[in-house]
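Only a single protein chain was left out; the remaining protein chains are all shown in position.
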Amino acid sequence: MSEAPGTPGVTPPPGDPTESRIGVDSWVAQAEGRRARRRGPARLLARGWEWSPDPVKLLLFVGLASTLPFWLNEGDLFNFGLFTLLYVALALGLNVVVGFAGLLDLGYVAFFGIGAYTYALLSSSHYGIHWPAEATIPISMAVAALAGLILGSASRRLLGDYLAIVTLFFLQAFAAFTNTANPTVHGVGLTGGPNGIANLDPLTFFGYKLNSTKQQYFFLVIVVAVVAAALHFINQSRTGRAFRALREDPLAAEVMSIPVNRLKLLAFVLGAAIAGLCGTIFAASFTAVTAGSFGVPLLILLYAIIILGGLGSIAGVILGGFVINISSQFLAPQNDHPDVKRWLFYGTIVLIVALMKPWYRAVLVLAATIAFGYAVHAIVSATTVATWTTGAPVAAGSRSIRDGIQGWVVMPHATATGPHVNFNTCLYIGLVVAAVTVRSLSGWWRLAALVPTLYLTAMVWENILAQNPSVTALILFGAMLIALMTVRPQGLLGTARVEIV
Amino acid sequence: MLKKVGAVAAFAALASVLVATTAWGSAKAPARASAAAAKTIKCGKTVTIGIAYPATGPAASLGAPQFDWASYAKKRWNKSHKLKIKLVVGDTKLGDSPGLAVPVAHSFGSNGKMLAVVGPAGSQEVQDSIGIYKKAGLVAVSGSATRIFLTRAKTGNPRETPKGYFFRTVPNDGQQGDAVASWIHNKLKFKHVYIIDDEEAYSQGLANQVAADLAKFGVTAGRNHISQQQQDFSSVVTAIPANTQLVYIPWQLPGQAQTFYNQLHAAGRHAKIMGSDGTDAPGTFQPNGNGYVSGFPVDFTSSVLKSFMKAHNHQPETFGIPSYTATLVAATAISKACKAGHGKTTRAAVRKRVPKVKLSAKAGLLGFGIQFLNKNKATYQGPGDMGGTANFAIYQITSGGSYKRVG
Partner (left out) sequence: MHLLLFNIIDQIRSLGWGGAFELLRNGIVLGSLYSLIALGYTMIYGILKLLNFAHGDVYMVGAFLGFGVLTAFGGALNPGIGLVPLIIIMFAVAMLGSGVLGVGIERFAYRPLRNAPRIAPLIAALGVSFFLENSAQLMTNGFQYNYDAFQLGGKNGNFGPLFDPVFTVAGNPVTVVQVLVVGSAVTLMAALIFLVSRTRLGKAMRATAFDQEAASMMGIDTDRVISSTFFIASVLAGAAGVMYGLYIGTTFYFMGFLAGLKAFTAAVVGGIGSIVGAMVAGVLVGLIESYAIGYVGGQWSDIVVFGILILFMIVRPTGLFGAQAIQKV
């Protein structure tokens, strides 16, 4: 992607104004010092991670991933394990196109869909074809790769955002084709329209069926490990270096006689093939494909994963997949752990406050918030009608937590017709305004504003968010993306790239 | 190079270990699945029911009334029964990417307290996830999945759900399609009909059914499609032939249907308009004096309905009422199973109780009684469907905006 003229490409250090800007000489000179500043276990971890050879890292991942089935039940294994690995594998493929080659491909999910539909057509009663997986997996990958080749060669002249839009059209056209066009082939709608294709065969290798979630999970562990290893080798090779050159500056790469067009095609094809592979596994373990499954929301999730982990970093993508899926699964309403959600929420807030320096400020703020809460609760219950503080927290696990919250947070009794109809709306907008205010203040004023804001956060959580867990998950996801980009734009394991101005 | 070879070797060793473990996993799996159904679950004071519906995503506006009604059923049940029920929500994100009906089914299956499930909402969701519910021994009682073949086996079309695991508290597309088509042909005597579906499974199924039924009567209907995210229908209106007497719109979103009616009217067209149970929302869909809907024969004077409306500050979203009924069916089955098992029960026992549940028309709110074991040949549809008098009513929307039952 060509850098726009005039965009200064250096990243200011987040938070700490005394540090020099990334990329300038003094920043490079301070590198050792920054590393040495980490202390204790954090330093050990960071050092250990830096020094351990890559096969060890892979073994570590496979080893940890293989323990999951031993302490998760079937359903949790599906949601926390299988799903995560599927996202990881998909994100690894996307990482080739976006992270390695720097092509903004917004049509990636379509290849995933093509793989899934190919599997569905070849291994179900839809057309009565029941081919084994050793045939269908290569075919799906080849079909997806071919689609990638076609899209890639059609759009290889396009740059940056224009490439993005054409690939996005491709995704939209694919979605429209599967959902609504559904052309009739041999008397049956090819894609099944909005009903999709159901009752797919499980993956079958040489007569051996992967029926249970556990088997599918282990298979996926192998797939992720193989894909990660393969991508690692590619990244280390000549081709990998060429990809990096292409990403940083296509024109300079071309001048250096790197075959830019062929590399772009290669990235598309490679990414599409991995997506196709994921598609077959997705279709087989969900036992159904539905048209709506391959759309923009999934694409956004995948982008969030690779950005969170750090563009171009394989380990980062794996970490990103775990963080994103597991946090969203915890917030998902069907995983019925009300106390866990509450601890997660308050824990995160306390943690963020605790990061404040010096430490006594954090203690001060937390103590003030607690006191503030009791004061507000007392005032409200003394001065207004009783219904303002008689609401009960939803889905509070144990009695003591429930009572504690009820005594601290102002919770109106839930009636749709009382004076509280617009209470929740005002509360929510109030919180957004308060958060923005805190952000724009500084010094002691900020601390002072933080106290009521934190209390407001607790009120919003108990009154609104905890009651609508599914919407909440998405709101928090959005807020997390914004916050992460502000704090660490290069992602968790990504290296801050020094962009040439 | 040596490093690479080492890595590959380590990797191969690992893969073989994994394959071995995989094989081990397979040997154990089947035994567990049936165990889930037979596992004893203590009823205690509160029993758990899952409700799978689209809480977020493009179909969230359908899910909202379903959840409101199910919660209302819970509230009423808990007021009058010693054994309380608790709802665990599962967000299936119908129509979103990826749809989560299957993961929700896995979650519910592994929730050790769960005894029955209300939902899933969409027919395709039922079809995708029923295998997992079966594996977990859970029964699914849906309040909106209407596709015929989910329960009924016809020549060439296999029954899509395993017997005894899927029930629904709504009449199916076949019943609704027949009622609509015969009303159009026999009562209205219209010859020029135009059908528009909204490109999702519910609407397409119903539209196809009505088109097929009308074709039997010798009425050929024009056809067009809109999407659920579309709001400007002016070009669709243009495409409707001028001599059209009735436009049939079996859509899920009553707001969309009202917009369509307004645009049709504003373009100077005088065709009548007919909606389905999805648009059966007196507060929103008001084609005054020019419209019909097929909907549940709900008794609007019922005190339960009135108090729901009072609590929710809007008109009765009748699309959600079958979820109220489904929740009651599940709760009744569980409480009977608990009583029979003296405070303990199993998913299998609950599942076997569901078909025996009977609710009166008054209790079920839908205007017809719930009974799954009616063997009356004229009306019986198949195991999992309601027998008895379950069918749709046709309402005419008067020029004053009220829904008047006409058929």
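Remarks
As written, the chain order gives the labels A and B, with residue 1 at the start of each chain.
We take it that a residue touches a chain if its C-beta (ideal position, glycine included) is under 8 Å from a C-beta of that chain, and two chains touch if they have at least 3 such contacts.
Note that this is a predicted model, so its numbers are computed, not measured.
Contacts of the undisplayed chain with the visible chains, over the whole complex, involve A, B. Residue A:481 is the one among A:149, A:340 or A:481 that touches the chain not shown. Touch with the chain that is not drawn comes from one residue among A:124, A:140 or A:155, which is A:155.
Only one residue in the set B:40, B:220, B:235 or B:307 touches the chain that does not appear here, and it is B:235.
Looking at subunit B, the residues touching the absent chain are 56, 58, 60-61, 63-64, 196, 199, 224-227, 229-232, 234-236, 238-239, 241, 253-256, 258-259, 262-263, 265-268, 284, 286, 288, 314, 401. Within the entire complex, the positions of subunit A that touch the omitted partner chain are 1-12, 154-155, 157-159, 161-162, 164-166, 168-170, 172-173, 175-177, 180-181, 250-252, 296, 300, 303-304, 307, 311, 424-425, 428, 432, 436, 439-440, 464, 468, 471-472, 474-475, 477-482, 484-486, 489-490, 497, 499.
Everything below uses one rule, namely that only the chains that are shown with their structure count from here on.
Subunit A and subunit B have Cα centroids separated by 31 Å. Subunit A makes touch with subunit B in their complex at residues 53-55, 58-59, 62, 66, 69, 73-76, 78-79, 83, 109, 179-180, 193-196, 198-199, 209-215, 218-219, 221-222, 225-226, 229, 233, 282, 286-288, 290, 292-299, 332-336, 415-417, 421, 468-471, 474.
Chain contact summary for the complex, subunit B toward subunit A: residues 3-4, 6-7, 10-11, 14-15, 18-19, 21-22, 25-26, 28-30, 32, 48, 50, 52, 55-57, 88-91, 94-99, 102-104, 106-111, 123-124, 127-128, 131, 136, 147, 160, 199-201, 204, 225, 227, 310-313.
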